[in-house]
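Sharing a structure with you now.
One protein chain omitted, others in place.
A, B, C, D and E label the chains in the order they appear, each numbered from 1.
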Amino acid sequence: MKRALVPGTFDPITAGHLDVITRASQLVDEIIVGVAASPKKSPLFSLEERVALAREATKALPNVRVEPFDCLLVVFAEEIGANIVVKGLRAITDFEYEFQMTALNYQLNQAIETIFIMSPPQYMYLSSSIVREIACLHGDMDGFVPECVRAALEAKFA
Amino acid sequence: MKRALVPGTFDPITAGHLDVITRASQLVDEIIVGVAASPKKSPLFSLEERVALAREATKALPNVRVEPFDCLLVVFAEEIGANIVVKGLRAITDFEYEFQMTALNYQLNQAIETIFIMSPPQYMYLSSSIVREIACLHGDMDGFVPECVRAALEAKFA
Amino acid sequence: MKRALVPGTFDPITAGHLDVITRASQLVDEIIVGVAASPKKSPLFSLEERVALAREATKALPNVRVEPFDCLLVVFAEEIGANIVVKGLRAITDFEYEFQMTALNYQLNQAIETIFIMSPPQYMYLSSSIVREIACLHGDMDGFVPECVRAALEAKFA
Amino acid sequence: MKRALVPGTFDPITAGHLDVITRASQLVDEIIVGVAASPKKSPLFSLEERVALAREATKALPNVRVEPFDCLLVVFAEEIGANIVVKGLRAITDFEYEFQMTALNYQLNQAIETIFIMSPPQYMYLSSSIVREIACLHGDMDGFVPECVRAALEAKFA
Amino acid sequence: MKRALVPGTFDPITAGHLDVITRASQLVDEIIVGVAASPKKSPLFSLEERVALAREATKALPNVRVEPFDCLLVVFAEEIGANIVVKGLRAITDFEYEFQMTALNYQLNQAIETIFIMSPPQYMYLSSSIVREIACLHGDMDGFVPECVRAALEAKFA
Partner (left out) sequence: MKRALVPGTFDPITAGHLDVITRASQLVDEIIVGVAASPKKSPLFSLEERVALAREATKALPNVRVEPFDCLLVVFAEEIGANIVVKGLRAITDFEYEFQMTALNYQLNQAIETIFIMSPPQYMYLSSSIVREIACLHGDMDGFVPECVRAALEAKFA
């Protein structure tokens, strides 16, 4: 059985993340969405909130499970028995950073393969930080986030 | 009448910004320089100081007006009746970020067109953050900022 | 009056080119679409064919005119009285090349301003060479080119 | 059953290609290595030679099959029943081109998913064109190509 | 005599930094490793600790000396009589930033030449921030840092 890890900070999960998770869920038998604690990024949503929003957003996908983690990505992948890591790619800056992290993870554990899925054009500009910025300025989030995330953002910035 | 918005944090306005504003002022009838509040960037100069420095630096340009804003760029553009946004482009990192923001703004309001002007080679390396760093280390700011900004920076780092 | 030049090889004109020309035609009073002879690129369509296809494709735009040229871009811009050059930007490779050409043109004639418009996401991947390749392999060109270009491509590769 | 297409011109197949094919063969049930005719690239090796070298180089991989194709990639993928395309990524230029082609293929057929595997650092600089250049200048190809390709290159440039 | 400055924050010095310093030490007569105070980066290690670790890590290189600095890079280069600055290059983001800083330094003092050495593939993904992150998550730092740095990181994150 192929089990893949889709890691991220998901602060909060966006329509772009959901697109990657949905497409990945059709490539392998089981997906674990790994929500990184990422304390250094001072997330807007707590780890518990981010996990809850990701679970709500992915509940229609039967082979997707959401779990938090606060260790090295390769260590978490081993713990959950995933030998594939799936990442979405949007732009050059993404690419460079992902290239470095993939080379690092490959060095740390060569048994874990990282694969990349490119975001479709309509999600190419979408990121959690842009979503947070739009919400902070009370802009229209239509089409950018799942409904549960929209409500959570509106509550945060009320 | 064509009215264009030149947005930025302008912390502080540099010779590179002035070059973009001056060239843009020859392309359209009226330019509004929009100074974003950008509280998350913890600017060195207050919003009032940044507006004042930008006004002083552009006072010789008759069709240029400086205004602060603290909402989404597309919302501010609508408010002031601007249907063009002008941005200066320097390097790859700029390009990627601007590409994402332009695609986002296009999604939010397709009636607003974003156009880009490339910085000439001599301003290509210039940014507000580099200017702040030089000032902080008491370096020579000759040619990098308008005279009023030089005085303001020297006062900040005295 | 603002007159702008939209230069290119247009071998053939695509839906992405049309998008740039249409949007540019709303920014200035008059647009000259300049079709470069570009003999070194060994174009699929002759200069006459490329001009004819571009004229057919833009005939609904009242302030757009199509003209061939075989001199330096800045020389042609001067000849036609255009002080603005408009280019569409798609990706990094585009950006780098355009950056070099803009710096060069700026060196050759500082009175001519180059402005850039970013392609919307749905045209980001579109180029004349990709269109030629799809046509050559008898793929579906729906949405990629104007109707007259589709017919011309099908005739070429029949 | 998951069947994936690994497309390329393979002129000739390199150690970097083999690395991608081997790793991909562990992710899915069956791999079809699709050798594109690519007449416009004027390949050094004929299509038959390229297919024969790729077959020889992958003969130890039981779930890998090599086939030529001369139609659109998405059409070939459909013909062979592959709903996954696997590409290796090396550098920025690769990334931009692959980004464009993936967006195009996604437009042509949304049922076919493209996934990317990054080359490990030691193969990052390797390409068929560099291998051809080294062979042409009688340089040492040790570690860059499979043994059968080394012999074929030496014969070509004898 | 050629004296070169290898500047950085070195928070902490990594195997990649050591590779650049070692190779640079074979190109010139004397190397000064300049450890920038960089208070804005809120370094993990104090300036004194960073200098001490860099001295320990480079003690086997007879023509290498480590010194702290808290002024503009070109001013420090002048003070120590270095007319060459050596920087390691890893990836695109590096390149863009270094390109800007080099153009700036060239503007500030044209007598100081900046040269770049590319990191070999195995160090391409390595940076102080990645090393700090691995250490923070108690990952294996084998091969990423000199022994003295490993001990210092383990003490910090004990």
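In this text, a contact is a pair of C-beta atoms (placed from the backbone, for glycine too) under 8 Å apart; a residue touches a chain by one contact, two chains touch by 3 or more.
Bear in mind that the values here come from a model prediction, so they are computed numbers and not experimental data.
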Item checked: Neighbouring displayed chains - absent chain, whole complex -> B, C, D, E
Check: Just one of E:14, E:102 or E:127 touches the chain that is missing; which is it?
Finding: E:102
Note to self: Please identify which residue in E:15, E:52 or E:117 touches the non-displayed chain.
What the structure shows: E:117
Notebook entry, point to check: Of C:61, C:101, C:130 or C:148, which one is in contact with the hidden chain?
Noted result: C:101
Notebook entry, point to check: Residue-wise, where is chain E in contact with the chain that is not depicted?
Noted result: 2, 23, 26-27, 84, 89, 92, 95, 98-99, 102-103, 106, 113-118, 120-121
Check: Which chain B residues touch the hidden chain?
Finding: 92, 121-122, 124-125
Notebook entry, point to check: At which residues does chain D meet the chain that is not included here?
Noted result: 90-93, 124-127, 130, 134, 137-140, 143
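The working rule: only the chains that are shown with their structure count from here on.
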Next item on the list: Go through the assembly and pull out the chains touching chain B as well as chain E.
Entry: A
Check: Just how many steps, at minimum, does a route from chain C to chain E need if it may pass only between touching chains?
Finding: 2
Next item on the list: Return the chain pair with more inter-chain C-beta contacts, choosing between B-C and A-B.
Entry: B-C
Check: If you average the Cα atoms per chain, which one ends up farthest from chain E?
Finding: C
Margin query: Relative to chain B, which chain's C-alpha centre is the most remote?
Written below: D
Note to self: Closest chain to the overall C-alpha centroid, by per-chain C-alpha centroid: which is it?
What the structure shows: A
Notebook entry, point to check: Which listed pair, C-D, D-E or A-D, reproduces B-E with over half its contact pairs identical?
Noted result: C-D
Check: If you average the CA atoms of chain B and of chain D, how many Å lie between those two points?
Finding: 47
Item checked: Rounded Å distance between chain A and chain C, as computed from the means of their C-alpha atoms -> 39
Margin query: For chain A versus chain E, what separation do you get between their C-alpha means, in angstrom?
Written below: 33
Item checked: Per-residue multi-chain contacts in chain D, two or more chains -> 92, 99, 103, 121
